[in-house]
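What you see is the complex with one protein chain gone and the rest in place.
Take a look at chain A:
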Amino acid sequence: MQASRVVRALQQARLSTAHGTANPSEIAHFSRLSSQWWDEKGEFGFLHKMNPVRVQFIRQKLLEVFREEGNSERTSEMGIIDGLDVLDVGCGGGLLSESLARLGARTLGVDASESNIAIAKIHASADPKLDTLSYLHAPAEALLESPKRYDVVCSMEVLEHVDNPASFLSTCAELVKPGGHLFLSTISRTPLSYILTILLAEDILRKVSQGTHTYSKFIKPSELVSFFQEHRSTQEIFQLSKSWISPHCPPDAPPRTEAEIRGLIYHPLQAKWTLAPRHAWGATDCNYIFWVRKPSLDP
């Protein structure tokens, strides 16, 4: 019975083929690596270590919003994400998706790489506690065809790999319910990020396969803020005229109720990631996580 579940998972993973914003040569690269996804001390070890910090930020940010709105059901330690519709775009082997599902979210993980989805499905099938988790091999764009929208959309360490970030961001934005949340994590384009992620990690220490990152694709936090200052919804029935982030705020300091940028700092001695304090100087020069909220329908 278990074996047939795995076979089914594999068949489903083969259902759709992808094109869209995901770059074919990068997909091939990650497919090669995807079997190593769940080796916590392997090449993706840094993601395994980073994952709890991402979840921490998601929980903290949602908790802050729920508190402000007086939503007392959602302010208990385990109730923050419980029962929400969550989409994980570029879910890879399912690291974040599994965590969110374990916290009770109805989670859908999508990835343009077929083998990532296969690995993610096999891994999740071994765990009896992931019944709110499903996976789909598809580019994010494909989801726009369905009317389904999500309370929370996450896309972690994906933006720096896509060919058309503006289009990718619009897609993610469309998939968020009005009043919902978008979380992104990526790498900034600074001399520091070049040294750490490409020169050191790929070329010198060889901790990450060469060719994993392309410097020119790195996006600065202020560029994300600017994007959401200008972004307007196009496909939705309700024409949301409001911008997501007030157009007049400085792009490095958006209002805290609309967006937030936090650095993710790696401490080599403790082999551990932490969330940098708000506005810590230079903290967002390399890895950072970004939250923005879609305006609600009511005026």
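Rule of thumb we're sticking to: contacts are C-beta pairs under 8 Å (C-beta built on N, C-alpha and C of every residue); 3 or more make two chains touch, one makes a residue touch a chain; residues count from 1.
Throughout what follows, contacts and distances are computed from a predicted model.
S.K.: Given the choices "RING-type E3 ubiquitin transferase", "Probable constituent of 66S pre-ribosomal particles Nsa2p", "Ubiquinone biosynthesis monooxygenase COQ6, mitochondrial" or "GTP-binding protein", state the protein name listed in UniProt for the chain not shown.
M.R.: Record says "Ubiquinone biosynthesis monooxygenase COQ6, mitochondrial".
S.K.: Which of these touches the unseen chain: A:122, A:200 or A:249?
M.R.: With A:122, A:200 or A:249 as choices, the missing chain is touched by A:122.
S.K.: Which parts of chain A face the unshown chain closely enough to count as touching?
M.R.: Against the missing chain, chain A presents residues 2-3, 6, 40-41, 48-49, 51-52, 55-56, 59, 77-78, 81, 98-103, 122-123, 125-129, 270.
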